[in-house]
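Yeah, one chain of the complex is gone here, protein chain that is, but the others are all in their spots.
Presenting chain A:
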Amino acid sequence: MNDGPLIVQSDKTLLLEVDHERADECRKAIAPFAELERAPEHVHTYRVTPLALWNARAAGHDAEQVVDALIGFSRYPVPHALLVDVAETMSRYGRLRLDKHPTHGLVLTSTDRAVLEEVLRSKKIQPLLGDRIGSDAVAVHPSERGNIKQLLLKIGWPAEDLAGYVDGEHHAIALAEDGWTLRPYQKEAADAFWHGGSGVVVLPCGAGKTIVGAAAMAHAEATTLIMVTNTVSAHQWKQELIKRTSLTEDEIGEYTGTKKEIRPVTIATYQVMTTRRQGVYRHLELFDARDWGLVIYDEVHLLPAPIFRMTADLQARRRMGLTATLIREDGREGDVFSLIGPKRYDAPWKEMETQGWIAPADCVEVRVTLSDEERLAYAMAESDERYRFCSTTPSKTRVTEALVRRHGGEQVLVIGQYIDQLDELGEHLNAPVIKGETRVRERERLFQAFRDKEIQVLVVSKVANFSIDLPEASIAIQVSGTFGSRQEEAQRLGRVLRPKADGGGARFYSIVSRDTVDQEFAAHRQRFLAEQGYAYRIVDADDVGEENPAR
């Protein structure tokens, strides 16, 4: 009997016993072709999906290696059907290739004529194709490079894109490593991206994704278009780029609701790109304004559908996606794969934490019990009002106050979903509130004041979910959220994960109403983090006062 650390399940999940002496070796062997799905304390779960297998093929691994790794590390016999399936799935990638042809431009070629015939018969794909060139190739309209990749993935014959990239307009960009250096994983991530051509880098919040972006720009040395979630984040990118690279303020343009600058490096928000007037996207010209050599998508898990469509037209340019969680609540991971590119780098959160790149965090779920009147009101509420009702219950306000009191002297963020609730909290806590209607300048002033520790408690709505850099925040209190969104929970935790100056840890409170839908949604929200190894402790609201103050 083999004594490997891996158990291969028939549903194509792999269970890795982390305490096993060969666990590290095994992790390295299976990481290329299996997605880490859950990483709790003892047994990590990986899943072998077609996308993961194709990712592995794109990275140059073959089925033999995968089968060897499975058999070599498996404790029990590996079900035969699974091995067959792996080989079968992997052999599908690369049967079709997108190549550059000297006279016909972009062509789809195949080593397997039957596959090409199957594809040619597809009604959806036909309009994207041009003339047949010989028996094994067919011309593709260059503008449809993205669409065809998307469609081919959907019918299960992902194409390998070997058509290359345009270099773009040259622009000197170098990293200015004065007093700081690129962390090893950031370098690895940027290199992995560059060698792969295009793709997605997955790093936890606070692990310095901006710097990976900057490193990629330094590789490309070309004009770059950066797309981010909001204006504040755009400003932060700009500041960071000025600080970390040879770029000066004049070389970086902002393309937001207020400013429309187009410079060698331009930072645009998704919102402005997707703004329509009379049914027409007004700002599409940005994509053609320059001969961009690199396009960076920040928080790629949030990429709105119109951006996907626009990205389909950008296939000749290098594309980089950055994210902390490649989970899309809409399940469009496949589009990310085909349009932005395969996953090029991934690091588990807990591993980053052990290495000290992100602050250790303690997650606590505080359960508040509704009072009898509240319970009655909850029972009578309309079903579409219930979630709002229980997640904004006044009991939560009391608990929040108690928590803030207990963490007096620390930088506390209170995060919520409902504006009424936040306003009320702001009043009770005597703290400023940042919400959608707060002007950008005001927001930045408040964030700066928070960073400078002039204000210690800040109440924020979901506008601060992403990309807001608040290194010194060490306590986050979540009072309500967007239903069961797993990535939102992860992003919010991410706000407090920047390594602290004093090397201390962070604490994340999630306040939940007991015995209500709030509790159900909370359980779902926590799944991603629990699966990343963040164990939530559960405490009763009544016990909050008795607990030992943090640290």
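Keep this in mind: a residue touches a chain if its C-beta (ideal position, glycine included) is under 8 Å from a C-beta of that chain, and two chains touch if they have at least 3 such contacts; residues count from 1.
As a working rule, contacts and distances are computed from a predicted model.
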Of the options "Sulfate transport system permease protein CysW", "Carbohydrate ABC transporter membrane protein 1, CUT1 family", "Helicase XPB/Ssl2 N-terminal domain-containing protein" or "N-methylhydantoinase B", which is the UniProt protein name for the chain that has been left out of view? "Helicase XPB/Ssl2 N-terminal domain-containing protein"
Decide which residue listed in A:80, A:277 or A:439 touches the omitted chain of the complex. A:80
With respect to the chain omitted from the figure, which of A:284, A:305, A:379 or A:535 is a touching residue? A:535
Contacts of chain A with the missing chain: which residues? 1-2, 7-11, 13, 15, 17, 38, 40-43, 45, 71, 74-81, 83, 365, 514-515, 527, 530-531, 535-538
